[in-house]
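Heads up, the thing below is written out as structure tokens.
Every protein chain of the complex appears in place save one, which is left out.
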Amino acid sequence: MLHIVNKSPFERNGLKSCLRLAKPGSAILLIEDAAVAAVAGSAPAKDIAARMGDFSFYVLGPDIDARGLGDKELVDGIKVVDYGGFVDLTVEQDTCQSWL
Amino acid sequence: MKFGILVNEGPFTHQASDSAYRFVLAALEKGHEIYRVFFYHDGVNNANKLSEPQSDDRDLVKLWSALGTEREIDLVVCVAAALRRGVKDDILAEGFRISGLGQLIEAGVESDRLVVFGD
Partner (left out) sequence: MDDFDEFDGDGPEVVKRFMYVNRRAPYGTVYALECLETILIAAAFEQDVSVVFMDDGVYQLKKDQDTAAIGMKNFSPTYRALEGYEVEKLYVEKESLEERGLTAEDLVVPVKVLNSAELQEIMAAQDVVLSS
């Protein structure tokens, strides 16, 4: 399953709930405002790093860049994808769920 | 692979419609099929041809409309959500059609993946 999170964890609980309900082995993709969670050293980055062994994490590069965070180091192990990579993830995983 | 897309938000307040549009372009680029894009909740506003964004801004109504007409992608606006918001046939941008929620369920049944974009 591909879990898609689109809201900043500073504002909403989508990432937190996703981390609680996603089955280990799933992929988690951060898009739109959720991309801010990928920045190393941020508070949500700790939650992501703690689950790096359970999930494969991805972040949508265009959303990182749009928010001026392209120059920031990202959480170790998170992979940056573009929209094509987003499409590939939905193909590789057998279902997807959006945490709106 | 066949994709169904659900867009739950309009073209201006949220990024959802932009993300969905970029996703659809990338999927087509990779040779996938878009079975249907279904617009629900405020997403029905993506079909309002009366909207006039500023000239230096992207115009999602036109962008979706072009995908519908030029790439023959089925763009369906939920009738119940649309009527509530005053989106009717006479203000519908070209390429969109108004139909029932059954079209969303059908997209879920017929597509290999249903990807949801919203708030």
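Note that the chains take the letters A and B in the order they are written out, and that residue 1 is the start of every chain.
The rule we apply is simple: contacts are C-beta pairs under 8 Å (C-beta built on N, C-alpha and C of every residue); 3 or more make two chains touch, one makes a residue touch a chain.
Model, not experiment: these values are computed from the prediction.
Shown as candidates are A:31, A:78 or A:96; the residue that touches the absent chain is A:96.
Taking the whole complex into account, chain A touches the unshown chain at residues 1, 13-14, 17, 20-23, 26, 95-100. One chain of the complex is left out; on chain B, the residues touching it are 6, 8, 40-41, 80-81, 100-102, 104-106, 108-110, 114, 116, 118.
We adopt the following convention: only the chains that are shown with their structure count from here on.
Separating the centre of chain A from that of chain B, both taken as means of CA atoms, is a distance of 24 Å. Chain B makes touch with chain A in their complex at residues 1, 3, 8, 15-16, 19, 22-23, 25-27, 29-30, 32, 113-119. Note for the complex: chain A touches chain B at residues 4, 6-7, 31-33, 62, 82-84, 86-88, 90-91, 95-98, 100.
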